[in-house]
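What follows is a single structure, and I will ask about it in a moment.
The other protein chains are all here in position, but one chain of the complex has been omitted.
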Amino acid sequence: MALAAGVVLALVAGRVTPASGAEASAAQVTRSEAAALYLQNCASCHGQQGEGVASAAGPPLIGVGAASVDFYLRTGRMPLGAPGQRPQRQDPAFDEAQILGLIDHVVSLGGGGPEIPQVRAGGEVRRGWELYTANCAACHAATGAGNAVGGGNVAYGLSEATDVQIAEAMLIGPGVMPRFALDDPDRDAIIAYVGFLRTAESPGGAPIGGFGPVAEGFVAVFVGLTLLVAVSRFVGRQTHEGEPESALPGEPSP
Amino acid sequence: MSGPTRSGFVPPAERRAERLVLAAFGVTFLSGTALLILYLLGGQTQLEGILLTLCLGGLGVGIVIWAQRLMSAEVKVEARHPIGGDRRRIAELGDVLTEEAGFTRRTLLIRALGGALAGLGAALAIPVFSLGPAPGRALYETSWRPGARLAVAGGQPLRPDDLPIGSLLTVYPEGDDSDPNAATLLIRIEPELLRLEGEAAGAAPDGYVAYSKLCTHAGCPVGLYRAADHRLICPCHQSEFDVLTGATPVSGPAARRLPQLPIRREGDTFVAVGDFPTPVGPSFWNMGGG
Partner (left out) sequence: MLRRSLRPSPGRGRPPSREERERAAGTADEAPPPTELERLGIWLDRRTGIAGVARTGLRKVFPDHWSFLLGEIALFAFLILVATGTFLTFFYVPSAALVPYEGSYEPLVGHEVSAAFDSVMALSFEVRAGLLMRQIHHWTALVFVGVIVLHLARVFFTGAFRRPRELNWVVGFVLLTLALAEGFTGYSLPDDLLSGTGARIAYSAALSIPFIGPWVASLVFGGEFPTDALISRFFVLHVMLLPGAFFGAIAVHLAFVVFHKHTQYRGGQARETNVVGRSFWPSQVFLSTGLFFLTAAVMALLGGLFQINPVWAYGPFEAAQVSSPAQPDWYVGWLDGALRIFPPFEPTILGVTIPSAFIPGVVLPGILFTIVAVWPFIEARFTRDDREHHLLDRFWEHPGRTATGVTILTIFGILTLAGGNDVIAFYFAAEIEALTNTFRLLTLVVPPLAFAITYRLCRTRRDRADEPDEPFAGRTPGRGGVALRRTAAGGFEDVEP
């Protein structure tokens, strides 16, 4: 009942399409409540009207679009604990209703901007592999494990990203990530491939982080060589090293 | 340690060792058989590995315990013989080597032999030189020609809307995938942020700028892009190139800019004005030789 009410409200408002897998809380957030949330949590860096605050390194929110707000709030990258911190994926600070309310509020500040993308399941995995390798693997790793990209920045691993979040990220280019203008089939294909990576098994055994030769080298040296040294000590146990020198027949004693 | 005595008595330590060896060999037998059965049933890599480990390990442990505890542990002493240094033999060798064999004191012949060997070396070099083409112009040129339209690999010519601001794509000459080293990055930036100089400024219309994708350090594709600070990064050795100033290297081991492909707008497409002005890819000793 509450979910239906929430959906109707959102559709009537015409600004937000329901995010997949949403759990609406019993209470919706009113406009003023959302505005209050914004003032408490966002205005100090982004400005009361979303104009941005240069001293707090807070970019303007005018024109960022619902997709941006949805992405940053749902992945917990925003709000930051303090100005100038590096955004990191963490648990969202707000619940579903609050997020929807904040999205509405920010969008109401003006400027338009990309809407939350509608992702269709069943994208073509093969096309997705092609596009992912050409555009994404360099930063996010062929295995989707992620990597550092310099300047203290990180391209996160993709194991926790939802389909919508992937679509939003490609659309808005969060953080240092570039934007990618893909038509829907291509976008859905990449999402399908990331989904494949997320659930793919490692037929060879423990994937050791998906980091490649660095992790493999650690295993070879610290597991392989250690085992082999242990084996040597087991096999070659008997030795006279460390024994005091003893005389050979015919020698005077030491 | 030579097995049971005549009355059949085996000391307890030996018996324990025997039992260990038997157990180890038992493990080998069972795991080897299990491995074969697993294989016939379809196999599974991790289980195969574990069973193989047990099979080999059992054999190894059994043999080692057998050798260590059930075989003679007698320490033996063997003499060493001095290595070489036998004066008589060395003198004889010296005699043999210096026997006049028409070899020493014929300097002219020896010099001529040297020259002949040099000629032989020249002859033997020919199959070596056939291993690859002369470097020639290949290092100085790519397949970009004036008028070639920029297109994604195997795709249509690129349109400006394909690239929102803050985006980039890898492009090639339209219809020509023959030269992988022609790979070019087309990046779109806010035009007012670009700080190119001279001719380069005119070669990047409306904030669209094109650079070679091959790193000038060791040739890897410069596949990473930090859109927020306009830096291209090469994953191989972490060189960073500043897109705004003509892909100058600002961090890491690269010391040369990424060559910029001069382009212009032609209606709804982009077109190369000519080939890269400097060699693409890793530096070499005479890049000015082109």
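Each chain gets a letter, A and B, in the order it is written, and its residues are counted from 1.
The working rule: a contact is a pair of C-beta atoms (placed from the backbone, for glycine too) under 8 Å apart; a residue touches a chain by one contact, two chains touch by 3 or more.
Quick caveat, the model's predicted, so the values are computed rather than measured.
Visitor: Sort through A:116, A:138 or A:182 and give me the one touching the missing partner chain.
Guide: Final answer for the missing-chain contact: A:138.
Visitor: Which listed residue (B:12, B:42 or B:121) would be found touching the missing chain in the intact complex?
Guide: Result: among the candidates, B:42 touches the missing chain.
Visitor: Of B:75, B:108 or B:124, which residue touches the hidden chain?
Guide: If we include the chain that is not displayed, B:75 is the one touching it.
Visitor: Spell out, residue by residue, where the missing chain touches chain A.
Guide: 125-126, 128-130, 133-134, 137-139, 141-143, 146-148, 150-152, 154, 193, 196-197, 202-208, 210-221, 223-225, 227-229, 231-251, 254
Visitor: In terms of residues, what is the contact footprint of the unshown chain on chain B?
Guide: Missing-chain contacts on chain B: residues 39, 42-43, 45-50, 52-57, 59-64, 66-68, 71-80, 82-84, 128-129, 131-135, 138-139, 153, 170, 180-181, 183, 213, 217-221, 223-224, 235-239, 249, 251-256, 281-288.
FYI, only the chains that are shown with their structure count from here on.
Visitor: Using CA atom averages as chain centres, what separation in Å is found between chain A and chain B?
Guide: Roughly 31 Å separates the two chain centres.
Visitor: Where on chain B is chain A touching in the complex?
Guide: Chain B reaches chain A through residues 45-46, 49, 64, 68, 73, 75, 77, 153, 161-168, 170, 221, 223-229, 231, 233, 235, 238, 240, 251.
Visitor: Could you list, by residue number, the parts of chain A that touch chain B in their complex?
Guide: 134, 137-139, 147, 149-151, 153, 155, 173, 175-181, 203-205, 234-235, 237-238, 240, 248
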